[in-house]
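Left out: one protein chain. Kept in place: all the others.
As written, the chain order gives the labels A and B, with residue 1 at the start of each chain.
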Amino acid sequence: MSLWEYANPKKFMQTSAAILPYTAGLTAICLVVGLVWGFFFTPDDFRQGSTVKIIYLHVPSAMMAINIWVMMLVTSLIWLIRRHHVSVLAAKAAAPIGVVMTLIALFTGAIWGQPMWGTWWEWDPRLTSFLILFLFYLGYIALWSAIENSDTAADLTSILCLVGSVFAVLSRYAANFWNQGLHQGASLSLDKEKNVADVFYQPLLFCLAGFVLLFVTLLLLRTRTEIRTRRLLALRLRERQAA
Amino acid sequence: MPDLGKYAFEVSMAYVVSLSLLGVLVAVTLAKGRKVRAQLRAFEEARKEANEKA
Partner (left out) sequence: MKALLLRDLALAVKAGGGFGLSLAFFLIVTVLIPFGVGPDTGILSEVASGVLWVGALLACLLSLDRIFQLDFEDGSLDLLVTAPLPLEGLVAVKAFAHWLTTGLPLTLMAPVLAVLLNLDPAGFPWLVVSLALGTPALSMIGTFGAALTVGLKRGGLLLSLLVLPLYVPTLIFGAETVRRAVDGFDTTTPLLMLAGITLGTIALLPFAAAAAIRINLR
């Protein structure tokens, strides 16, 4: 029973149809439990006040924003090497989810920082890296829409994902370099994960699980749509050629 | 509703924006899925009818 079996579109459609109700259900449970627990039943932080509640949105979305890009990188590589359409369609399907996660991470990051920084935006290196990641996502999606032939689009966007990944990592270090500089005073970091107390940590785990499951559910849904779209286009093309 | 204190606006905005974005994503995903499934079904039905006539 190899993972490669799911590269077969038919097998993928069957399996995803079977597990979707479970992933959707689990997603709902985890998200509701995590967010309700975190929002209503946790205390305020000594320094941050009630803004600590933003952690339940910011941390999971930021984690997903990066992991989704990594997933796109892996599936793009699989496409380039083994030519499995399901793989590259999954990458295409994942991108808009990644965009939304990045947007949420940016919004919540900025809003969380406002009480600390006093401004709605600060060029904090981590937030800046997410802004750059957002641009990479946009470019990837734009390239898919610009090219008509779907295999050509798949190849070119996969190459873009590869090159983009290298530059994304490079940009992360460049952004750190750019803003740790000599003119910068000590800035309050949003890196609260390390010393998060248990009372905050447990609902956070539910939220993390919820976001991961949400991604999986949406990914399965969107990939199924992409597979169907591809089949539709192929059928229409065949019909046009027969006429 | 817990007392969000002086950061009520910020925290509420964070939740409203994030949940709305997620809501839009889910809605668009489901809508597009439904549309393509309907188109595919319509196409295959039309093909079936054409085959039966032939």
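The rule is short, and it goes like this: contacts are C-beta pairs under 8 Å (C-beta built on N, C-alpha and C of every residue); 3 or more make two chains touch, one makes a residue touch a chain.
Because the structure is predicted, anything quoted here is derived from the model rather than measured.
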Omitted chain - touching chains that are shown: A
Residue in contact with the excluded chain [from A:77, A:147, A:208 or A:232]: A:147
Touch criterion as defined above, residue of A:7, A:20, A:77 or A:135 at the omitted chain: A:135
Candidate in contact with the missing chain, chosen from A:27, A:50, A:150 or A:171: A:171
Touch list for chain A against the chain that is not drawn: 132, 135-136, 138-139, 142-143, 146-147, 152, 155-156, 159-160, 162-164, 167, 170-171, 173-175, 177-178, 181-182
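One rule holds for everything that comes next: only the chains that are shown with their structure count from here on.
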Complex contact set, residues of chain A against chain B: 39-40, 44, 48-51, 53-54, 57-58, 61, 96-97, 100, 103-104, 107-108, 111-112, 114-115, 214, 218, 221-222, 224-225, 228-229, 231-232, 235-236, 239
Residue ranges of chain B in contact with chain A within the complex: 2-8, 10-11, 13-15, 17-18, 21-22, 24-26, 28-30, 32-33, 36-37, 39-40, 43-44, 47
